[in-house]
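As structure tokens, the structure follows; a few thoughts come after it.
A single protein chain has been omitted; all remaining protein chains appear in their positions.
Chain nomenclature is as follows: A and B, assigned in order of appearance, with residue numbering initiated at 1 for each chain independently.
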Amino acid sequence: MSGLVLNNVTKQFGAFTAVDNVHLSVPHGTFVCLLGPSGCGKTTLLRMIAGLEDPTNGTILLDGADITDVPTHKRNLGMVFQSLALFPHLSVGENIAYSLRIRGASREEQKKRVDELLTLIHLPGYGDRPVSKLSGGQRQRVAIARALALSPKIFLLDEPLSALDAKLREAMQVELRQLQQKLGITTIVVTHDQREAMTMADTVVVMNGGHIRQAASPIEIYRKPADTFVADFIGSTNLIETQVDSSGAATILGHRVQGIVLPAGAQKATISVRPEDVHLTAPGNGAIDGTVTFVRDLGGTIETFVEAGGQQIIAVSTPRERPEVTAGQAVGIALSPDVCVVLKQ
Amino acid sequence: MKREPPQSIADYGPLFFPAGMLLIFFVVPFGTMIAVSFFQRQEGGFYTPAFVFSNYERFLTAFFGGVLGFSLMLAVTVAICCVVLALPFTYLLSRLTRRLQVIWLVGLLSVLSLSEVIIGFAWSTLLSRTAGLSNLLVKIGLLEQPVALFPSFGAVLTGMVYQALPYTILVLYPAIVRLDPTLMEAARTLGSSPIRAFFNVLVPALRNTIMATLIMVFIFALGSYLLPQILGRPQHWTLSVLITDQAIYQSNMPFAAAMAVFLVLVTLGLVALTLLIGRKGEKA
Partner (left out) sequence: MTHWLKRFYFLLIGLFLSLPLIVVAGVSVNAKQTLAFPPQGFSLSWYGEIFTNPEWRAALVASVILATTSAALAVLIALPLSWFLWRRIAPWANIFQVLGIAPFTLPPVITALGLLTFWATTGFYGQPWTAVIGHAIFFVTLPLVTLSLGFSAIDRSFVEAAATMGANDRTIFRTVVLPLILPYLVSGYAFAFVLSLNEYIVAYMTVGFTLETLPIKIFNALRYGYTPTMASVTILFVFTAAVIFSLVAKFGDLPKLLGAMASDES
């Protein structure tokens, strides 16, 4: 198949397993974000794709060809490093032209391509400047242009925006996504920032402890998290314990809830309900009853903390649908079955 | 490109030339010297392979004991003088602007790189009857008539301190530059005068560095070879002078080699001590 495929890829550093038996396939032209907390193995995975680390086990295929043992410099990829790694002894133009120069491209060819790329990254005429004279965002763009100079098959970025301030980062996320769509290049970005992943990716790959926990579209990751880790890591959520009663129906805190189906044979499970899907009603009207413990009014949203049977459930609502509740008040919690996601144990 | 252990013979390639050079022209000569130190000396400047300790036994005479004692004493005195002079200087240097620091460093390096011959010549001129300090002293009326201030022990000591002082400053420099400047400021805010703060705060904080520097300057001074000859009398000659004298003029290579081996052992012992102090310093 066309695209990048990882089969059973494992990487061990001594006794430590950084990446554990990972399968992943990235179709041609997609934008993938590897997302997870630090130490989850996402950077190691990216470095193995780049050939900067050798997998202990498993194979990496690119467009059907096994590239596991192909050295980095023969993989035809572009990579942006966390430190950017712009060569301090070369100018902006020379940095961008590096991959062309070492392949013996003529001066005219180099200049033509550099000009094209500088226009693409909105820095025309910057070719002769020293790298040290650029701002953070400009360096970022130069690093991207340099990696794209040879129109590589895969474009890899390791925490590319982490050095930028929040505002610039958000702008660059949009810019990077638009650039990728324009060029149609297979792109893999490592990040620990879920907003970044949600903004840019076609597919978000959530990793933890060297494993892929879930790989799906951003909206599916948010709406249908596969397990407790993903549900908790992406956005905020209510994790609620459910049991199966004697008749075989799912119950929450002793109340039977229609429509929730637990995996066959399971006696209990955790479900995830996003706070904005929790609706407050009059006591006795909802599935569960509880007591309001605290109301946080943030202006744009209102968070209501409800204590029900020893669990804390948070409901988020907009001022428009403002629930008229105060701390100490008894409320009912309505949960429609389609917002309750049963998580894998 | 991964950083990994060498995989093939070709990966070792870059090591061949440097390793070969160092092995052939440092390790082998060093071994040759050790071997020769056990050889039997023949009359007329030759020696035959043997395994005798007679070359080492000659240390036990009063003459060589005296030379060894004098060498060690001289090196210790030089080391102490240099550290005492260099410590406040290096501290003050580290507080100068970067530009001034660079100017001083260039000057210090230039003096440090001076040949012992040149230092010996310069001081012998300065201490001489015709061109030296004594003329100045006569002019201001402290002396009746110009005198030569060398050869003398004072001249040897002065020359060697001159030679070792830039070295001492450059050894102290990194440790003192990296010292937290707030340390002295804290002492000042607590009411210490700058000079008291220097002795009560800075010197204790640098205790390990000072010990290590003393040892390094000691080794450096132990290697001084020409200054005792140019500025001193024969009784001021050091082990280094004696080694050369035996090797070149007395043609007694085995004895010269034995003395050199002995000097290496003293030096290595002191280097080990330096490392030990350095390690303790890291832990503290």
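In the analysis below, contacts are C-beta pairs under 8 Å (C-beta built on N, C-alpha and C of every residue); 3 or more make two chains touch, one makes a residue touch a chain.
Because the structure is predicted, anything quoted here is derived from the model rather than measured.
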Pick out which of B:50, B:73 or B:109 touches the chain that's been left out of the picture. B:109
Decide which residue listed in B:101, B:152, B:192 or B:250 touches the omitted chain of the complex. B:101
For the chain left off this view, which of B:78, B:149 or B:165 is in contact with it? B:165
The missing chain sits against chain A at residues 50-52, 71-79, 81-83, 85, 87-89, 98-99, 101-103, 146-147, 149-150, 156
Had the left-out chain been drawn, it would touch chain B at residues 1, 3-6, 11-12, 14-15, 17-19, 21-23, 25-30, 32-33, 36, 85, 88-89, 92, 98, 101-102, 105-111, 113-126, 128, 130-132, 135, 162, 165-166, 170-175, 177-178, 193-195, 212-213, 216, 219, 222-223, 225-226, 230, 240, 243-244, 247-248, 253, 256-257, 260, 263-264, 267, 271, 274, 278
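Convention: only the chains that are shown with their structure count from here on.
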Chain A and chain B have mean C-alpha positions lying a whole-number Å distance apart equal to 61
Chain B contact footprint on chain A (complex, rising order): 52-54, 71-73
Which positions of chain B touch chain A when the two form their complex? 1-2
